[in-house]
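With one protein chain withheld, the remaining protein chains of the complex are depicted in position.
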Amino acid sequence: MNASATRKLAWILLPVALAAGLLSTGQTSLTEAASALLKSGFAGPDALAATVARAGPLILAGLAAAVSFRSGVMNLGVEGQVYLGAMAAAWVGFSHPPFPGWLHAGLATLLAMLVGATAAAAIGWIHERFRIDEVITSIMFNYLAVLFTAYLATYPLKDPDRWSGTTPLVLPTAQYRPLWLGTDLTAGLVLVILAIGVVLWLFYRTRLGFAWGLCGLNRSVTAWAGLPTGALITSSMALSGALAGLGGALLVLGLHHRFWAGLAGSVPWDGILLALLADNRPLLLAGLGLGLAAFLNGMTGAEAVTQIPSSMGQVIVVLFLISALLGRRQTRQALGQEAEAA
Amino acid sequence: MSSLLESAFRLSTPILLAGLGGTLTLLAGDLNIGLEGLMLLSAFVAVAADYWFQSWQVGLIAGLLTAALAGALFSGAAVRKWGNLFVLGILLNILAVSATSMGLQALFGVKGSFSSPEIVPLPTSAVPEWLAGLPIIGSFLNQQPLTVHLTAVLAVGAALMLYRTPFGLWVRAVGEYPLALQGAGVSPERVRLLAGVMGGALCGLAGVHLSMGHLQMFSEGMTAGRGFVALAAAIFARGRIGLLVVLALIFGAAESLSIRMQQSGIPAHFPLMIPYLATLILLLVTVVKRRGMHV
Partner (left out) sequence: MTAHETEGNWIQTVHLSKRFGANEAVRSVSLGVRAGEVHAIIGQNGAGKSTLMHMLFGVVQPDQGSIHIKGREVQLRSPRQAIAAGIGMVHQHFSLAPGLSVLENIVLGAEPVRYGLIDRRRAKERAEQIATQLGIPLDYDAKVASLPVGIRQRVEIIKALYRGTELLILDEPTALLTPQESRQLLGLLRGLAAGKIAVILITHKLAEVMEVADRVSVMRQGSLIATYPTKKVSERLLTELVMGGQVMDQVRPHRPSGDILLAVQRLSTMSSGRRVALEAIDLTVRAGEITAVVAAAGNGETELFEALAHGTEITAGQILLKERDITNVPLGSRMNAGLVVLPPDRHNQALYLMASIADNLRAGSVRRWWEWFLPPDRGLSESTIAQRLTEFNVMGGRPATLVRALSGGNQQKVALARTLSHAPSLLLVANPTRGVDIASGQLLHDRIRQEALRGMGVLLFTYDLDEALSLADQILVLYKGAIAGSFRGDRVTMQDLGAAMLGLPPTAPKEANG
């Protein structure tokens, strides 16, 4: 085994060892914890279905981040866009529609995407136009969006029969149809697969995606090559926001069927982690998203059996990511000819 | 009115401290967008150490050390070119959120927040009544945790260091043009690393102030974006410490006003937005449109 492979292995084993160390600080044995983790993450069709359902929003948030990262803008506003999208979907979803029922879910989804896209495009445009750091604007925007949707759910759009900060249940017409009864697998899964396909096609089969990649490599060179950097960045931000909004719609219309403050939990930031870890490659991102969902579900299961805090899962993921980033060499950004799409 | 001012001073303290830390990393060329994470980490560690050892001194030192170490890791990673600075900063923030949340569960067995009367607060000042009665100065001097006054001293110290000492000159030179420093025989890497450590320690003090001075508790996400507000202030002030102080005071006043408004029955959400809106508006209004090309 050569030195670089050893190093790589060390970087992978390090977080595993750390995780094992952390886990063994609990009162339960390591094997017990591991078996509980595996059982609730993977074992049986129910666990698998739960994992896939949990992965959906993660993957969408990850794709949202990846699309913006590829063009060199850090859309850290994924969180705010998920909340805006979720709120928009919930609002359309619980309102009695003046249009045919079969349009209901579609319109709720579209509005969610539109809201997310508008918000993100605005951040991109402000960045382009005024040269304000998008990291700060998008994070400030997060706080504003989260507070604003929380206000809506607490006052004007509150479910009068429920506790504070929750909107009414969305109507059945607006809910994504279940694919397998008794599980959380819904038509939303189709949307996730569609989103992966669209992003793959754009990234590796179109000049637009190629040009986004060029922007991400070096915006100044791209401008000197005569490409419209402003439009490229705004468009990639718009798609990024639309995907985040779709993620919000999936949370509401596919999983929880109502909006509440804090609904998205750590999904948006986990998505950002996924994009970083997958180096913005959509298929890899989807695979890692499934793995992360299984792991997080497993940790929830393990928490019930053992005394291990489920938030430890998050820490292990971050440690893993850090070691993965540090362990790999600076790789070239994947552009056209490196298409991973079959 | 005076209580409004008192809380304004107390609330601008963490922003000014983290802003100073951010300024150091900004000038040294390794802008750390993980200020928020550094604050959160130190806030947690400080409370935990304080609670265990029943000593505010231990809590203070533990908080400072944690953040200084994290700052060193960040700048070290930047020096070694382990990854994009933004990515490293984001990782730092996410790690801080999850690690503190896990720590709460693992160490104290609680979710969300931890508070206890056994947490020893930072000592607060008591001054003679005639001093406390003075307008503005009184609110600054009286009944404030030690960190508030320390911050004032540190702001002056930072300005002196940056513009009057060799090390400050090196920091300003390294961020702008590392070759100048290298050509002058000073190791740019060492200067960047040291700036990262100092910046981290300043953020650490901000965290300590939040969890042991301003409040005596730790709650998840208690930094509430202050690190990013401070980052915006640091980027905007670009090394002008006086301006940074003014900005921190404005943000402190805005936050103090927002607390006052919440108490008066307005839906809490809107007052809570004030600091973030203020940051955005500040950035938007004052940025002069530059020319169209990235050069």
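For this structure, a couple of remarks:
Order of writing sets the labels: A and B. Residues in every chain begin at 1.
The definition used in the following text is that a contact is a pair of C-beta atoms (placed from the backbone, for glycine too) under 8 Å apart; a residue touches a chain by one contact, two chains touch by 3 or more.
Small disclaimer: the values here were computed from a predicted structure and weren't measured.
Which of B:104, B:186 or B:210 touches the hidden chain is settled by the complete complex: it is B:186. Across B:117, B:135 or B:166, the residue that sits in touch with the chain not pictured is B:166.
Between the chain not shown and the residues A:45, A:106, A:228 or A:262, the one that touches is A:228.
Interface residues of chain A facing the missing partner chain: 205-211, 214, 217-218, 220-228, 332-333, 335-337. In the full complex, the hidden chain is touched by chain B at residues 160, 164-166, 169-170, 172-173, 176-177, 179-187, 291-293, 295.
Just so it is clear, only the chains that are shown with their structure count from here on.
Averaged Cα coordinates give chain A a centre that lies 29 Å from the centre of chain B. Contact residues on chain B toward chain A in their complex (touch as defined above): 33, 77, 81-83, 86-87, 90-91, 94-95, 97-99, 101-102, 105-106, 224-225, 228-229, 231-232, 235, 267, 269-270, 272-273, 276-277, 279-280, 283-284, 287, 289-290, 293-295. Those residues of chain A that touch chain B in the complex are listed here as 25, 74, 76, 126, 129-133, 135-137, 139-141, 143-144, 147-148, 150-151, 154-155, 219-220, 223, 229, 266, 269, 272-273, 276, 309, 311-312, 314-315, 317-319, 321-322, 325-326, 330.
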